[in-house]
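Showing just some of the chains, left in place.
Think of it as A and B in the order they're written, each chain with its own count starting at 1.
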Amino acid sequence: MLFQVRMDVDIPRDLDPALREDVVARERAYSQELQRGGEWAHIWRIVGHYSNISIFDVASNARLHEILSALPLFPYMRIEVTALTEHPSAI
Amino acid sequence: MLFQVRMDVDIPRDLDPALREDVVARERAYSQELQRGGEWAHIWRIVGHYSNISIFDVASNARLHEILSALPLFPYMRIEVTALTEHPSAI
């Protein structure tokens, strides 16, 4: 099942720099692992923002929540979820 | 260059049914032609809406406007355009 997810990141300015670096590195590794597994189908940067628009392809709502709430940056993000389905004009 | 485009369709209730059918058929053909050409990279239906979220991959802003303003449903749509670029964590 497909979902569009927009993530707007806002890391607090006073976060310990080492912690910040660690969180960002773990976010990257976690994202790439999910991309390789096929559940994180697409990820694009929004121009001019510390944000991404992603497409997830998951087995259930529960699985999507499990993935999103485990994001290392989850505490520092605003997330919007939009349920998608196949478009009748898609080839 | 990548853009996310959201299209919300609102065809007036009093549009001539034959015209409506014709517009919708031409929209579909036009979309599929652009999909086959690679410029309309993805199209998904938004659950519960007469709307789609699409990804375009075009040579320029001018080309994107040319494509969108030529949509048969253009007069009956609200369109939002978001400029995208490659995400550093994309694999």
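Just a few scattered comments:
Going forward, a residue touches a chain if its C-beta (ideal position, glycine included) is under 8 Å from a C-beta of that chain, and two chains touch if they have at least 3 such contacts.
What you see is a predicted model, and the numbers here were worked out from it, not measured in a lab.
Shown are 2 identical chains; the number of copies across the whole complex in this structure file is 10.
Here is the rule we go by: only the chains that are shown with their structure count from here on.
Inter-chain centre distance (chain A to chain B, centres taken as mean C-alpha positions): 24 Å.
The touching residues of chain B, counted against chain A in their complex, run 2, 4, 27-28, 31-32, 35-36, 42-48, 52-53, 55, 82-91.
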